[in-house]
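A single protein chain has been removed from this complex, and every other one stays in its place.
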Amino acid sequence: GAGKPIVIGGSLPLTGEFAETGLWIERGMRYWAEEVNAKGGLLGRPVEFKIYDDQSNVGKAVTFAEKAITVDKVDLLFGGYPGTAARAVMAVAEKHRRVYVSMGGHMKSFQQGYTYSFGAPPLMGEWWYEGFFQWLNTVPADQRPKRAAVYTINNPVGLSLQDSINRWTKYLKIDVVINEKYNSPLTDATSLIVKAKQMNCDILFSNGFFPDGVTTVKAAKALDYNPKAIVQGIGSVVPAWVKELGKDGDYVFSGTVLHGMLNYPGNDKLNAYVKKRYKLPAYPLYFGFGYVWMQTLQQGVNGAKSLDQTKIRDWLKTHQVDTIAGPMTFDKYGLPAPINFATQIIDGKAELIFPKNIRTKEPVYPKPAWKK
Amino acid sequence: MLTGKKITKRFGGLTALSEVDFEVRRGEIVGLIGPNGSGKTTLFNVISGIHRPEGGDLFFAGRRITDFPPYKRAQLGIGRTFQIVRPLAGLNLVENVATGVLYGRKQGAGAREAREKALEILAFTGLTEKARRFPDELVLEDRKRLEIARALALNPEVLLLDEVFAGLNPTEIGSAIELTFRIRDAYGTTIFMIEHVMKAIMSTCSRIMVLNFGIKITEGTPEEVANHPEVISAYLGAAYAAC
Amino acid sequence: MLRVDNITVCYGRMEALRNVSLEVAPGEMAALIGGNGAGKTTLLNAISGLVPATGGAISWEGKALKGFAPDRICREGIVQVPEGRKLFPAMTVEENLVMGAYLPTVRKGSREALAHVYEIFPRLADRRRQLAGSLSGGEQQMAALGRALMARPRLLMLDEPSLGLSPKAAAEIFAIVRQLNQEGMSVLLVSQEVLETLAITVRGYVLENGAVAMEGPSAALREDPQVKASYLGL
Amino acid sequence: MDAVLVIQSLISGIMIGMVYALLSVGFSLTWGVMHVIHISHAAFGLLGAYLAYSLLTIYGIDPVVSAAASAPLLFILACGVYRLLIKPVTKAKEVIVASMILTFGLAIILENIMALIWKADPRIMTPAYASGALILGPFYFQHPHLVGFALSIAGIAAVYFFLKKTYTGMAVRAAWQQPEAAQLYGVNLYRISMITFALAVSTAGAGGISLALLNSFEPHSHNLWLIYLFLVVIVGGVGDIVGTALAGLIIGTITGLSMAFLPFQWVNLVTFGFLMVFLIFRPHGLFKQGA
Partner (left out) sequence: MKKAPLIAAAIVVVMLAAFPFLSPEVYYLSFMFSVFMYVILASSWNLIGGYAGYLSFGHAAFFGIGAFATAKMAALFELPPVLTILAAIPAGAIAALVAIVIGYPCLKIRGPYFAVVTLCFAFVVDLAVKNIEWLGGAEGIWMRIMDVQEKLSRSIMYEVMLILMVATLAVAWWVGRSRLGAGLRAVRADEEVAETMAIPTANIKIQAFVLSAFFPGVAGGLFAYYLTYIHPDVVFSINISILIVLMAMFGGGGTWLGPIIGAVILTMVNEGLSTFARAEIARIIYGTLFIVVTIFMPDGILHFFLKRNRGR
C-alpha cells in the first residue's frame, strides 16, 4: 500500500554554466527513484523529487536548500553540484540538521566539522590520482616518466588535485619541471604545450575541466607533443570526451570513484539503462553519482527505519552501505576510506586499469605517437 | 576684466587661432565678428576651458586662469551659451536653470531657493509659460533663450553669447537686442558676443573685434570696423558696403 | 507643379499647421516667411514626408504625394536642405556630398555633380576630408547646400540657409540660390532675412500661427505695412 | 626567454585574436551605426556553430562551407528578429539601454533553445583537419587557427567593403548619424537598419564557427564570448571596422606575449589589466582622439 510520497528536495544547476553535469545527476537520481518506486518505495512509500533549478548560482542553491527544508518541508535532501555550491549548502544542512549526501567540495569541505554531511562517495580531488600513481609505481622504474609538466586549473578542484601529485612525484622521483596554474577560460594551450615540449617533459598533467582539457589535448596533437603519458583531471570523465574528441581523446589517464565495469551489484543495470536510453557504452560518472548518493541515503533511511535525520545520520556513521561504488563505511568526517581506480581511455572507452583485479584492459603505455 | 594674451589654438594642421590678444572690460558689451570658420567659437571654447590652447595666457579678474578647468572658470563668473544649442535633455526648463543656480557663483542655495531663482530668470528671459516643458519641445528661439537663462543662472560676471540672434527675423532681433541691454543693466554683466547679424552687433556693442583665419585683423568702434577695408572684403562683402 | 491643399499637421494635440495651401510653379522661386514657431519648418517637413499631414492633399505634377515616405518623395526630385543643416557629423565632407546622390536615379553622373559643387564652394574642396561635424557653421551650411545639389533636385526647399552665416557668406548663398533658380530649378525658400528673401523671390507666403496670413507677389509683400511692422522691423 | 616559444605563442595568439575580431565585427557594426548593443550577438554566433556542428556530424559538411551557408540563413533569421523585436525599441529614448535589455532576454531565449535542441553537453567541432598543423621550420600553424584567421580576414574585409565602398553601407552610416537627413536624400531607414543588423548577425555565424574550431562549446558559451566581444570592440573603437581587426591583433599579441613571458596564472589578469590601462589612456579606441 502506497502511503504519502516521500519528498526529496534541493536544487541542481539545470541551466547555465554547470547545466550539463547537473542534468546528468538529475537523470541518475530519477533512475534511482524509478527503481525504488517499482520495488514498492522507501519505507513502503513512493519517492518523489522536488528539484529547483539554481541556475548554477551558489546563492540560489543555498536559498533553495532552505526552501526545500523549511517551506516544502521535504523529507530528505539530495546532493547538489558543483563543489562551491556543495560547500555552501553543507553549512545549511548542518544548521537544519539534515543529512546531506553529496560529492562535497573536496577535503577542506569535509574538515569544517559538519556532522550531517556525507561524501558517499565524494568527488575528492585529493584522491583522484591515487590509482594512477599506484599503477605507475608498478611500472619498472626505468620505464617511468622522468620529467613532469603539471598544468592545473586555479579553482578548488585543481588545487585539491595537486596534493597527490606532490606526494607521488616525490616518491617516484619524477622531476616536476613545470608546475603552473591557469585561470579559466583557457582559450589557447599552444604555449603550455610548447613549454612542456621544450622542457622534454615526458608526462603531462592536465588538471582541468572539459573545455581546457580538450584545448590542451588538441594542442598537444597539433604540435606533435608525445609524452609517455597524458593525465587528465576530471574533463575526461565527461561522456563528451570520448564522444566528441574521438581518437584524439585516447590513452588519457585519469581516475574515478565510480565505473560501470566495477564488479559491484547494480552497475550492470545502470549500464543497460544508459545504453538503452542514452546510447552510451557505460553510464557517465555524474549519472552514477546521482544514483549512488540516493542509494546511500536510501540505505540510511532503511537502516534507521525512519526519516528522522539524526537517526539516519547515526546509522550511516555506524554501518556499512553497499553501493555501486562498493561497500563504504564513514568516518567522523562523513568520508569513506579513500577510493580511487585508475582509468585510461582506450579505443573510445574509459577502461579500468588499476587495481589489477578489476582491470578491464591492459594499459597502453607509453602512449603511442599521434596519428595524423 | 577678461584678458587673453597671444592665444593660439590648433586642430591638427589647422591653426584656428593664432596669437590672438583680446580684452573685455567690466560693464562693456564687446562684439566678435569674422567670417565663418574664422575661429570665433573656438575662442569662446578656449575662454570657457573646453579647449586647451597650445599657446598664450588667459586672465580673469586679475587671476591667471589658463590652467583652470571649465567648472572653475564658470564658478569664477564666466558664463556662456553654445552656438549649436545644448540644453540638458531630459530635464525641464526649470531644472535646466536651477542646476546652474545650485552650482553658480552664489552657492549655498537650497533646492527650493534654486527653483525660485530659476523661475525668476526664466521670467526674465520670457520663458515663464514654458517653464515645465522640455527643451526638445521648444522652437529654436526659445532654446536660445534657454541657453541665455542657463548661463545667467550662474550669476556670471561676464557672459559669452555665441550667435544668440541667429534665425530671428528683424523684428525679433529688436526684442533680443533689448534683452541684451536688460541683462547688462539688471545683472551688471559684462557681455562678449559673437554675432553675424550686423544690426544687432552695431546697435549693442561699444567695441568690436574682428577675426579672420584665426588672426585678429582689427578692433574698434562699430563704425571704424564697418568701414575697415579688410573687414568689408573678408566679412561684410561688397553688397553690404554698398548699402 | 507643387500644390499643397488645405493640409493640417498636429504634434500630439497641438495643431502646428491649419488648412495651409501653397503652390510653387515650375521654375519659380517662392518665399515662405513667418515668425518663430509659425510652422515654416513643419510645412517643409510635411511636404518631404517627415511629418504626417492630416486632411487636404499634396500633389506634385498632378501626382498625389501625401502619405509617401521621405525617400519616395526624394525620388520625385523634391529635396530639402533641412533647418540646422543636419549633416552627417562623423562622415567626411565628401561623403556627405556623395550621400546627396544616394538615389540610384541620380547616382550616375554624381562625379560631375561633385566637381560642380566643389566649383561653387571651393571651401568645401579644401575641407573634403574633414569630418562634417567639426566644420564651422558657415562651412556646414555650404556642405548642406552642396549635398542637396548632388541630388539634382527639381524642387529645392531651403530652410533658413543663411542662418549663422557671415553677411558676405549669406549674400553668396542667396546669389547661388538665385542662380540655381535662373538655371531652371524651382525653389521654395524659407528665411528670416525677410528683406533679401522678398527681393530675390517672385511670390511669397506669410505664415502666422500655423496658417497662411498673406500671400502674393514678393514686391507687394515687401510694401505691405503689416509685413513691414512684423517682419522687417521697420 | 626562448624565441621559439615567444614566436609560437604570438602566432597562435594573433590568429585567435583575429577570430575574436571576426566575431566582434558585426557587434561593432550594430553598436556603432545603429546604437544597438546586441547582447545576443554571440548567441547567434553560437547558433552558427551548432548548425555547423550538426551539418558536420550528420552530413560531413565542412565548417568552412557551413560558415558560408549559415550566413544567408542567419541573415534571414536576423531580418525577422529585427522586424519583430529590434525595430520597436529603436524608438526608445535610450536605444542603447533598451536594446541591451531586450537582446539580453533574446540571448537567454536562444541559449535555452539551443540547450533544448543540442542538450547541455559540450561539443567539439572536429573536421578532418581539426588538430593538424602546417609546419614551417620550428613553427606550427595549427589548421583551425589558419582557417579561423582566413575566415576572419575575409569576413572583416567584406564588412569593411560594404560600409565604405557601397552606397548602402554609406547610407547605413549616414542614417544612424542623422536619420532625418538621410531620409530626405532617399534612404529607407527601415530597410537600411534591417540590412545592417542582418549583415552583422550573419558575420557572427562565421565567427562562432571559427571559435568553435578552437574551443569546445556549450549552450552557455556565448556569455564568455560576449566578454571578448566587448573588449575587442572597445579597444578597436565602436563602429570602427579596421579598428576591430587591429584590436584582435593587439589582444592576441598581449595574450601571446603574456603566455610566453608570464606564469600562466597571471595571463588573464595581465590581459584584462592591460586592457583596463589601455582604455584609461585611449578611451576612444585605437584611432579616435575623443569626441
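By written order: A, B, C and D. Residues from 1 in each chain.
Simple rule for what comes next: a contact is a pair of C-beta atoms (placed from the backbone, for glycine too) under 8 Å apart; a residue touches a chain by one contact, two chains touch by 3 or more.
What you see is a predicted model, and the numbers here were worked out from it, not measured in a lab.
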Partner chains on view for the chain not depicted: A, B, D
Per the touch definition above, residue among B:30, B:93, B:131 or B:154 touching the missing chain: B:154
From A:71, A:272, A:337 or A:369, residue that would touch the chain that is not displayed: A:71
Those residues of subunit B which, in the complete complex, touch the missing chain: 48-50, 69-72, 74-75, 79-80, 82, 86-91, 95, 98-100, 102-105, 111, 114, 150, 153-154
Where the missing chain touches subunit A, by residue: 11, 14-15, 19, 52-55, 57-60, 62-64, 66-67, 69-71, 84, 87-88, 91, 94-96, 108, 112, 154-156, 158-159, 181, 183
Residues belonging to subunit D that touch the chain removed from view: 31, 37, 85, 88-89, 91-94, 96-98, 100-102, 104-109, 111-113, 115-116, 223, 227, 230-231, 234, 238, 265-266, 268-269, 272-273, 275-276, 279-280, 283-285, 291
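Here is the rule we use: only the chains that are shown with their structure count from here on.
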Computed distance of Cα centres, subunit D from subunit B, in Å: 47
Cα-centroid distance, subunit A relative to subunit B, in whole angstrom: 74
Inter-chain centre distance, subunit A versus subunit C - centres from mean C-alpha coordinates, in Å: 76
In subunit A, residues with contacts to at least two other chains: none
Touch list for subunit B against partner subunit C, complex: 11, 33-38, 41, 83-84, 139-142, 163, 166-174, 196, 198-199, 234-237, 239-240
Subunit D-touching residues of subunit C, taken from the complex the two chains share: 48-50, 69-71, 74-75, 79-80, 82, 86-91, 95-96, 98-100, 102-103, 107, 147, 151
Complex contacts: residues of subunit A adjacent to subunit D: 15-17, 19-20, 22-23, 151, 154, 180-183, 185, 187-188, 190-192, 194-195, 198, 210-211, 214-215, 218-219, 221-224, 238-240, 243-246, 248, 370, 372
